[in-house]
Structures are given as structure tokens and as C-alpha cells.
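Here the structure comes first, spelled out in C-alpha cells, and everything after it is commentary.
Yeah, one chain of the complex is gone here, protein chain that is, but the others are all in their spots.
And now, chain A:
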Amino acid sequence: MTLLEIKNLKKVYTARFSNQQTEALSTVNFSVKEGEFVSIMGESGSGKTTLLNIISTLDDATSGDVYLDGNPLSKIKDKEISAFRRNKLGFVFQDFNLLDNFTIKDNILLPLVLSKTPIGEMESRLMPIVRNLGIEAHIDKFPYEVSGGQKQRVAVARALITQPKIILADEPTGALDSKASQNLMETLKGINETGQTILMVTHSTRAASFSNRVLFIRDGAVYHEIYRGEGSADDFMDRITQSLTVLNSRGERDE
């Protein structure tokens, strides 16, 4: 079943004081099925972040639309957009975006508090998630008291607690060392195996190798995609690396 569908998405930025236009996304088409773990890869400036921002409703598309569960995001009223983001989407950011004035526990509960969830409900959701992510010992600490890997797990817990339709992860391993990255990706994979849909933007081939499918984006369009299939993670990683090499060399020839 298709959960997320991106149709003819186009985004053009116009500079404020001139007519010069920059095309961030030319035509993007792809879809994500429920339960899938999709990675989007590409060079800096290829339009990955713009794409993710539009899916996150943080930015508007110039034309085309994004459908979640068959409903176009552009039809959501301004007033409902925050609630939509809170209830339907979960976010994991490169720089964690945890709040220093909240304890780990309160950071995780933040979206639920904003949705005015009853306390009992909040607490019953909290424990299984933190236990699962192995951060239950730290829930009364503050973000600046735990390591980077733990911070990112907290962010994952915060994304999961609203039971979102889809988790949007923007370079989640970008600020982590290799061991913590490995750990986090295994966690995300585990979460995906329980049926959670994940869409991740990344630079890292290793991180991408944990997903089921990788989309390659270049100059504002989806260029190529490969499926993991039945192969091992290492095997998949090699294929991703090859694809990247081919894509890059072909790109150079095109120019």
C-alpha cells in the first residue's frame, strides 16, 4: 500500500532582489510504501534537504504535490499544519534539536504535551520506547549530560512517541562517530522491522545500506534507484557505492 506519493514536485527559489531563479527541484516523482525504509542520497546541493523540507511541510512546493495516505499536503490549512506535523510525522535531525531546558523525558514527551495528551497515556507510551532504545537510565538527565549517540536516540524516541505515519530523518548519523552511527542505524532498522515507515536523507553509504531501497537524487531529480533485495548489508553497500561512482562519472560526462 502506498503511504507517501510525490508527484511532479518542483521547487524554484527566487532571490529577493533580483529575478534570478534557482531550481532546487525540477521534477521529482517517487512513492514510498507502508513499512518501507527508503534512503535518499545525493551530493550537497542536489536538493535532498529541500525535498525533505517539503515533505515535512516546513517548505512549500512551487508546483506538484506530496500525498500522504492519498491526501495532498498542500490542502492542509495553516492552522492544522502544526498538529499535522505533530501527529503524522516524526522527525530526526542531524543536530538532534533537543531542548536544553527539558530533561530527556520531557524532550521525548514534548510532542505529546503539545497535543494535550493525558498524562497516563504519555507515561504508558514512554517506557516501552525508552527501554527499546536503551536510554531508560538517562531519562532524568539533561541533553548536555549525555553523549551524541544517546542524544540521537532521544530524538528517535521523540519521533516515535507520537506513533507517526512516517519518520523523516535528515542525516541522522551526520554528527555521530562510526560506532554510534552503526548503533543508531541498527536501531532504526529494528524500528523499521516493527512496521514503521522511514524516509531518510543521507550522505553516508553505510547508513544507506541499512535501508530497503535507495533513491539517488541529482540536480533536482531522481536519477536512479536500487533495491536491497535479499542480499547482505555489505553487498548492498557495495552496490550503492558502485551506483554513486557511475552516477558521478556519468554526470561529469554529461556536462
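Some observations on this one:
By definition in this document, contacts are C-beta pairs under 8 Å (C-beta built on N, C-alpha and C of every residue); 3 or more make two chains touch, one makes a residue touch a chain; residues count from 1.
One rule holds for everything that comes next: contacts and distances are computed from a predicted model.
One chain of this complex is left out of the view, and of "ABC transporter permease", "Nitrile hydratase subunit beta", "Cell shape-determining protein MreC" or "Acyl-coenzyme A thioesterase PaaI-like protein", the protein name its UniProt record gives is "ABC transporter permease". From the set A:G47, A:P111, A:P172 or A:G220, the residue in touch with the chain omitted from the display is A:P111, counting the whole complex.
Taking the complete complex into account, A:L58 is the one of A:V12, A:L58, A:I76 or A:A175 that touches the chain left out.
Even with one chain removed from view, chain A keeps its contact list with that chain: residues 56, 58, 79, 81-87, 91, 93, 97-102, 106, 109-111, 113-116, 119, 122, 142-144, 158.
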